[in-house]
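Below you'll find the structure, written out as structure tokens, and then a few comments.
One chain of protein is taken out of this complex; the other chains stay put.
When the chains are written out, they are named A, B and C in that same order, and each has its own residue count from 1.
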Amino acid sequence: MALIERYQMTTDITYWPGQIPMSYIYTVGRAGEKFFREIMNGKMIGARCESCKVTYVPPRIYCEKCFARLEDHYLEVGTKGTVHTFTRCYEAYDGTKKETSTIVAVIRIDGTEGGLVHWLGEVDFKAIYIGMPVEAVFKPKKEREGSILDIKYFKPI
Amino acid sequence: MAITEKDVAKTATKLSINEILEGKVLSVKWEPKLKYAWDNGPAIGRYLAELKEGRIIAKKCAKCHRIMIPPRMFCELCWVPAGEWVYVQDTGIVNTWVVSYVDWKATRLDIKGGVRPFTPAVIEIDGASKGMGILHHLNEVDPWKISRGMKVKAVWKPAKERTGAITDIKYFKPIE
Amino acid sequence: MRRVAIVGAGLTKFYRNTLETPKELAYEATKMALDSCEMKLSDIDCVVHGTAPDAFDGVHMKGEYLSDASGGYRKPYMRNFVGGGTGVFAPIHGWFHVASGMFDTCLVVCEEKMSSAYPHPAGAFLTIFDHTTEQPLYPTLIWIFAIEMNRFMTTHGYRKEDIALVAVKNKKNALDHPSAQIPGEITVQDVLNSEIMAWPVNRLDISPTSDGAAAIVLAAEHVARRVTEKPVWMDGVGFCLDTAYWCTRDLYYPDYLEVAARQAYKMAGIREPSKEIHVAEPYDPFTYKELHHIEGLMLAPRGKSVQMLVDGVFNREGNLPTSPSGGLLGVGNPIAAAGLMKIIEIFLQLRGEAGKRQISGKPTCGVANAWGDLMQVGTVVVMRS
Partner (left out) sequence: MSKRVAIVGVGTTGFRATTPDVSYRELTYEAATKAYFEAGIEPKNVDAFVATSEDFLEGYSISDEYSPDQLGAVLKPIYTIPGDFIHALACGQMMILSGIGDIMVVQGMSKASNMLTLSEMVAFAQDPIYNRPLKESPHAVAGMEMARFLYETGTTREQCAKVVVKNKKNALNNPLAGHGALIDSDYVLNSEVVSFPLTQMDISPHADGAVVVVLAEEKTARALSDKPVWIRGIGWCSDTPGLETRNWGEAIYAQLAAEMAYKMAGIRYPRKEIDFAEINDEFSYKELQHLEAMRICRKGEAGPLTEMGGTEISGEIPVNPSGGCLGAGNLFELNGGRKVLEVVRQLRGEAGKNQIKNVTTGLAQSWRGIPTTTGTVVILSN
């Protein structure tokens, strides 16, 4: 409607294919540099806001609630946590079906209000429950590159 | 207040591109696949189909009688559905142009090595209303001899190579 | 109509490449803005974010990604977008929030991290063109600006060497700006001798790509009077877009800017802009663009801006200083943040707090504008002390 002339034949209809051809390199930032250098050592740090009583993992340079600067308040938080929620995912990020499913979870790091989104490994899916204690399994030290993938997965304790 | 050197000193940390590329600082790479198939619709669909035939088509507004190129199904100024289809010429005049030493990635062309600079222009198409132009390349002309108002004509790809695209016109070249 | 004032401002350094993430840049500017007027995040009712294409920072829906770092945590938070015009539109968007009576305070944050895009941020501009009728020709942003500059020059008979004076002036002004990325003492000859990018545009005619952020705090009158002795009022706002069929417009004159400026002047009660406005920050991503905008803002008659430039009218000591900050050509161009930087410059000038950049004569009225998209956006703010 509204047009006085429309396609009358399906075979006349056409489209134009195209793409946005960009690529990216993201620096991990001030807090990220601190976090991933520790990850390479097999450790994890967070950032503490004393006034809000919140410990952020991954660490940030600011508290999102009160905007306090947290750069002088980094602290080691350990590599253990509990499963906050989890899923078994059968779909790849491009929307196709995965060859093998993965178990993805939000891990709440002990003593913090933050955590990591990561895989669960060395575990039977049926045995997983919300609140399950888990710990990070790191790649061998020489394979670590300062990335979230330096952690292979979390496994039950 | 006033914003001083001291205030801004620690707000951002300067890096060189090599510090990033050589891994002095940590980074993550990503190549998104952002692909589309945009529906042409009747106006652009016909425009492309006519280009394939070696013709340029426009739409005429039934109210203001502007002959509009590229064609559109409505006149955006009068806010009425557009009227009849009108073939326009494949000639026109140069409204404005550039002599570019860079491509779309900001990479410099090897001008000294003999590469011809790009000379894209806005070309007012003959037969369309005054001032109605399209973007296209100029060629077969000394880049430094292009002038405002220069008459130009489309150089088409051979019929069998045309696909129904703006690039079915290879470029425009000057005519007497 | 409720009066709305700018009461605080913050700005990061601008660099070609920064270590900071987009969030960290936004936080730094926002934090400085809050601190500058001794406000806490809890004093803020709502947040407006202005940031240009997602294709720079490389995050889809980057307004969402940046929300917490802009003070938007659990607040009414909204992003606005008019391409390059965003930096001056964001305060207008914030103005709606406060002038409407829905909120008393509003944080306006602009951020851009262009350096994430590879191989060059300029690549993101290929896909601003019509995907079907223009992109197959592989156009780039510089082309269309050079196309516009050429039309502007040939219509008025302007000379490149005169237009180059804009770069000389702005880079020099930027020497006094603490955030400046590429300030310097250069000559007209330096501009003309710099590499040709796309004639008539040489390298020194162009602002750089940059990372950076800027923020301001807006307040309704009753709050503004409480938090500061020197509120700067947003007395007029205007915004406008012209057609996306950019090849069908005569590019020699920015009609869209005149329409936006007339709205803003009408609201501010300005009848003779060139007399009533004491300082201007016209958007200057390219040298010619400052002049193009000075004409569109009706601060110079059409075809006369170059002569006024040559006569020194627009110098910091001149009758109508333009881009006293150093502009995008000198301070840098993290798109939306650069636009807001211009608003901040007028704010500081009208408060007499621009330091070494301060213009003389106690200015009380200033204007800033920004521009973008396919050379079709005009955004204008008129401010008074």
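Operating definition for what follows: a contact is a pair of C-beta atoms (placed from the backbone, for glycine too) under 8 Å apart; a residue touches a chain by one contact, two chains touch by 3 or more.
Since we're looking at a predicted model, the values are computed, not measured.
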Shown chains touched by the chain that is not drawn here: A, B, C
Selected residue (touches chain absent from view) among C:28, C:242 or C:345: C:242
Candidate in contact with the missing chain, chosen from C:55, C:107 or C:277: C:55
Hidden-chain contact residue, picked from the options C:95, C:143 or C:158: C:95
Hidden partner interface residues of chain B, rising order: 28, 30, 32-44, 72-74, 76-77, 79
Contact set of chain C toward the excluded chain (per top definition): 1-2, 21, 52-55, 58-61, 63-65, 67-68, 72-83, 89, 93, 95-97, 99-102, 124-128, 131, 238-245, 255-256, 259-260, 263, 372-374, 376
Residue numbers in chain A that touch the chain omitted from display: 1-3, 6-7, 13, 15, 17-18, 20, 24, 26, 28-29, 32, 56-58, 64, 84-95, 102, 104-106, 113-119, 130, 147-149
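Operating definition for what follows: only the chains that are shown with their structure count from here on.
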CA centroid of chain A to CA centroid of chain C, Å: 35
Separation of chain B from chain C, taking each centre as the mean of its C-alpha atoms, in whole Å: 26
Interchain centroid distance [CA atoms averaged], chain A/chain B, Å: 40
For chain A, residues that touch 2 or more chains besides their own: 16, 18, 20-28, 30, 32-33
Junction residues of chain C - those touching two or more other chains: 17-20, 58, 119, 123, 126, 131-132
List of chain A residues in touch with chain B within their complex: 2-7, 12-28, 30, 32-33, 36-37, 94, 145-147
Contact footprint of chain B on chain C as seen in their complex: 8-20, 25, 28-29, 32, 36-37, 58, 115, 119-120, 122-123, 125-126, 129-134, 136-140, 142-143, 146-148, 150-151, 154, 178-179, 195-201, 211-212, 243, 245, 247-251, 344, 348, 351, 353-355
List of chain C residues in touch with chain A within their complex: 17-21, 23-24, 27, 30-31, 34, 40-42, 55, 58, 68-69, 71, 73, 116-119, 123-124, 126-127, 131-132, 135
